[in-house]
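What follows is one structure encoded as structure tokens, with my remarks underneath.
Missing here: one protein chain of the complex. Every other protein chain is in place.
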Amino acid sequence: MSAIAEPKSESSGNEPEAVAHVASPLIYVAVFLGLLLLTAGTVAQSYVDLGKLNLLLVMGIATLKALLILGFFMHLKWDTKFHAIVVVTALFFLGVFYTYTHADTGRRGEFDPDQGGVLDPDHAVRILPKTGEPAPGGFGASE
Amino acid sequence: MAAITTAPGTYDEVDPNTSYLENNKGLMGWLFTLDHKRIGVMYLISVLMAFALGGIFALLLRAELFTKGQTLIDAETYNRAFSLHGVVMIFLFLIPAIPAALGNIILPIQLGAKDVAFPKLNLLSLYIYVFGACFAVYSMIHGGVDTGWTFYTPYSSSDPAHGGVGTSSSVIPMTLSVLIMGFSSVLTGVNFIATIHKMRAPGLTWRRLSLFAWSLYATAIIQILATPVLAITFLLLTMERFLGLGIFDPRLGGDPVLYQHFFWFYSHPAVYIMIVPGMGIVSDLIATFSRREPFGYMAIAMSSIALALLGFLVWGHHLFVAGMSEYATMVFSALTFLVAIPSGVKVFNWIATLYKGSISLQSPMLWALSFIFLFTIGGLTGLFLGMLAVDVHLHDTYFVVAHFHYVMVGGTVMGFLGGLHYWWPKFTGKLYNESWAIAGWLFVFLGFNVTFLVQFVLGSRGMPRRSYDYLPQYEFLHQISTVGSWILGFGFLLLGAMFVRSLLNGRPAPRNPWGSAALEWMTPTPPPPYNFVSDPVITRGQYDYHLATDDELYEGFDDPLLSHKSRKGGVDEGKEDA
Amino acid sequence: MMQSEPSSWQLPPAMADTATRVDDAYNFIFWFSVVFAAAVIAITLLFVLKYRRRSGVKSESTARHTKLETKLEILWIVVPTLFIVVLFHKGFSSYIHNATAAEGATEIRVHAKKWSWDFEYPGGARSNELHLEVNKPYKLILSSDDVIHSFYIPEFRLKRDAVPGQYSFVAFTPTVPGEAHVLCAEYCGTNHSAMIADVKIETPEQHQEFLASSGKKPKVCGTPPVECTDEKWGESLFQKNACFTCHGNAGDGMTGGAKSLGPKLAGIFGKPQSLADGTSANADENYIRESILKPSAKIVAGYTNVQMPPFASLTDDQLEAIIAYIKSLK
Partner (left out) sequence: MSTATATEHASGDGRARPKWLLHHFDTPAQQFGTARLGMWLFLAQEVLFFGALFVIYSVFRASYPEMFKAASQQLDKIMGTTNTVVLIFSSLTAALAVNAAQKGKRHATSLYLLVTIACACVFLAIKFFEYQHKFDAGLLPGPAFKPIDEHLVKGLDLKSNSGSFFALYFMMTGLHALHVVVGIVVFIWILIRNLRGNFSKEYFTAVDITALYWHFVDLVWIFLFPLFYLI
């Protein structure tokens, strides 16, 4: 065990110190091979068009790779729990930001199409459903 | 037995008998210091200068609005004045004021630590703040910005020089300035969480932390998680104006409402960066000046954390009328009300602390009580703006201006001034003149209410905000508000004069001028470079007046009301009766 | 015109169906807040006075109150939670009602642009004033030509941002004949505070008369109203469309004692104008007409292209009148 692992006197209020875990290099090489495999998988799936499934597959593989790196390369597995809590909190609030921004952008005009107009993706403009007239000041309006 | 035992061993590199002000004097000693107290004092000076500058803009605005039409300046200058008032007050004063200035000075002492976790990072944070402020000054010299502190696109990002429809004012230096100062705020947040977790003295468990430390912990969470989104938003805004990206500017295929989501995802938690430390100071002040542990200590601490976390869920209430989907409007309105619960818990617990306390109305306590009054009014008017139907009428009117001034000035500034009065003897070693302080408080309290109470009515009668000119029916209320702003301005001048007078020839401050049981009053005044003569070991909480010994509480505490007899405990009512 | 008394001294007169619902919610939360704030302030002052620090009296330790403490904490978490559910419902139900457009509502297209509102009525009539018929449901479709503006009528308690590149709408039914104002509530540039349009809620007869005569020379115009000639009508259009904000009063090219944003118009008719690109053009009818419909086409020397918004909504009669007015300026 590394010489600096002795925790400070117990009477202090701090929780036990971060014990610097020394893993064997084999674990790192194993994780590296796992990552290569996953990379190959994610590139392979890009040649097959599965529609919606592609996005899920890609995100799934990327999350798996992320967990491997976080857990082993970044020692989260053997570290004080608080570091994992920090990462999870950051991801949680990123999720909140993602969800509520999409609650707006994904559902605009649901209540009444005139509220926001209907998006015509080909010309990147929002049109009035009745007249099909693109909203002024929109994409390419400055010419 | 003395509550704070002194462990063996002192620090020979630094002489503990000289104060942090005498030790290593000279400019270099200050500019390259690693001492959190000196960094805090330097932050305090720059933050007060920013407050003065923002105040001058405020007086200019109110003077212009005294009469309908042009009174002093033209529309162009007015628009730049209100924008700079907003930017200077929020980014240069409110956000760094309590965490970076008072927090840096007091937090390590309250934790019994020698310094913050990363002193070099702390100094870097100060210099990033100064570097960012230079960009803001550069922008002001080139005419400042006229987009408001919100920089809404496409007005801010569409440069007429590139055929755009927006403003031609110098937006890019200002957004870069805010971007840079954001990192200073992040570094302070990282520093404080690491300090609170790792640098506490032995015996200082989480339940013995001061409520000010709890509030700084909650604020640090927000600083770390929210500020990067502001950095990205302003980076994209600057690139969009400079090169044209097509993310926020509708003419290039972007979505301006998306900008508002990004801006307010930071800016609503930012208002909790401003108010939560203010609440922390008020909790400490109420405890000291009613000589009692705060009622519901854990409730107040957890409500700080709750405010920080809930603050991230509610940013949508700034977009109710901005063209957001009805679904999101409903969700955000429901969530916005949740934020009222922790605020209410805090106010109720403060009042419960006063019950059966031994309350002394010295100047810091006056600021704490006015915080409770004005923050209650500020919070309640927040409920108006949370109700959807009412917000559609009141949004972007003077009602909103009055609401956030009641929470920002009535809340954060009064909390900051309370903290400044309270810890002034500790970090300057000088006492201030109590009667001047009470006079200053009276003018500020009166001037503030005269200025902003009428603005609620201006807003409910439909006067839009950020307007250089207005319909004739609003003129009389504007005149009252402007007169109120003069009283408020005079009050702040009086306080400034008092603090300068105290620095020049104030009486030397004793160790514990307020008779508080908190840890920062157990070390000499002004504290030695490493805060304590030797490592403290904590055996009681910050507010245990009934466990603190008499010499800890009363050395230098010359409160006229406590007659000599009771101090020596003749009739020993100190013991618990029955 | 009977002006309806507002339900509280703090609110403007209620002149549409949407206003009454907002006022109920406003008054409910207002009186709750007054009572709550009064209670908080009274109790605080009571405790401060009753437990003032007196010699020999120690504060009571709160350590003995743990059971009471938890009961109180639960109380003042649960009760406010129930109350905010009521508040949310009250706010949301009125909001949804105000956000739904009645069936068969008359649709008026509102174009917001830097510093004036422009209304396009069904049938093509365009005007800078919003003429509404009392007790008839309306749906105003909002859009903006340049930056974000916010369509706000305090008397109707309605506000909606006009966002460039998007549509939005406000729906209401005016209930009281009279006058109101459209204000801009989102900061949109130098003359943001001057971006005001009059709202005239008329009886059905008056409204028909307006629809018939819009776009054509009215019999009487100008302030004080005189018999309407082309020059006089041109002058009132010059005022209504806020041309003076950039070209100076009576086109004198001065605002606030300094050179105005837009070029001087007085006395230019028939004379050659030197342009920014070095060429020059004679200021005849076509030059003025083009400068109104496509402002960036010719920029006068000594002035920058501040992207003057095109006034494409003016009818030919109106353009004739404005040209006549500029011709008459010396």
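Brief remarks follow.
Each chain gets a letter, A, B and C, in the order it is written, and its residues are counted from 1.
We adopt the following convention: a residue touches a chain if its C-beta (ideal position, glycine included) is under 8 Å from a C-beta of that chain, and two chains touch if they have at least 3 such contacts.
Quick caveat: nothing in here was measured; it's all calculated off a predicted structure.
Contacts of the undisplayed chain with the visible chains, over the whole complex, involve A, B.
Remark: the residues of chain A touching the chain excluded from display are 2-9, 14, 17-20, 22-23, 25, 28-29, 31-32, 35-36, 39, 42-43, 45-46, 54-55, 58-59, 61-62, 65-66, 69-70, 72-74, 79-80, 82-83, 86-87, 89-91, 93-94, 97-98, 101-102, 105-106, 119, 121-124, 139-140.
Panel shows chain B; residues 6-13, 113-119, 121, 186, 189-191, 193-194, 197-199, 224-229, 231-233, 235-236, 239-240, 243-247, 249, 252-255, 258, 262, 265, 530, 533-535 of it touch the chain omitted from the view.
Going forward, only the chains that are shown with their structure count from here on.
Annotation: A-B is the more contact-rich of the chain pairs A-C and A-B, by number of C-beta pairs in contact.
If you average the Cα atoms of chain B and of chain C, the two centres end up 35 Å apart. Inter-chain spacing, taken between the CA centroids of chain A and chain C, is 42 Å.
Contact of a single residue of chain C with at least two other chains is seen at positions 99, 146, 164-166, 168. In chain B, the residues that touch at least two other chains are 163-165, 250-251, 255, 257, 323, 326.
Contact residues on chain C toward chain A in their complex (touch as defined above): 99-101, 111, 139, 141, 143-146, 164-169.
Touching chain B in their complex are the following residues of chain A: 9, 11-15, 82, 89-90, 93, 96-97, 100-101, 103-111, 115-116, 124, 137-142. For chain C in complex with chain B, the touching residues are 10-12, 21-22, 25-26, 29-30, 33, 36-37, 40-41, 43-44, 47-48, 51-63, 65, 69, 72-73, 76-77, 80-81, 84, 87-88, 90-96, 98-99, 114, 146-148, 150, 152, 154-155, 157-161, 163-166, 168, 181, 183-194, 196, 256, 305-307.
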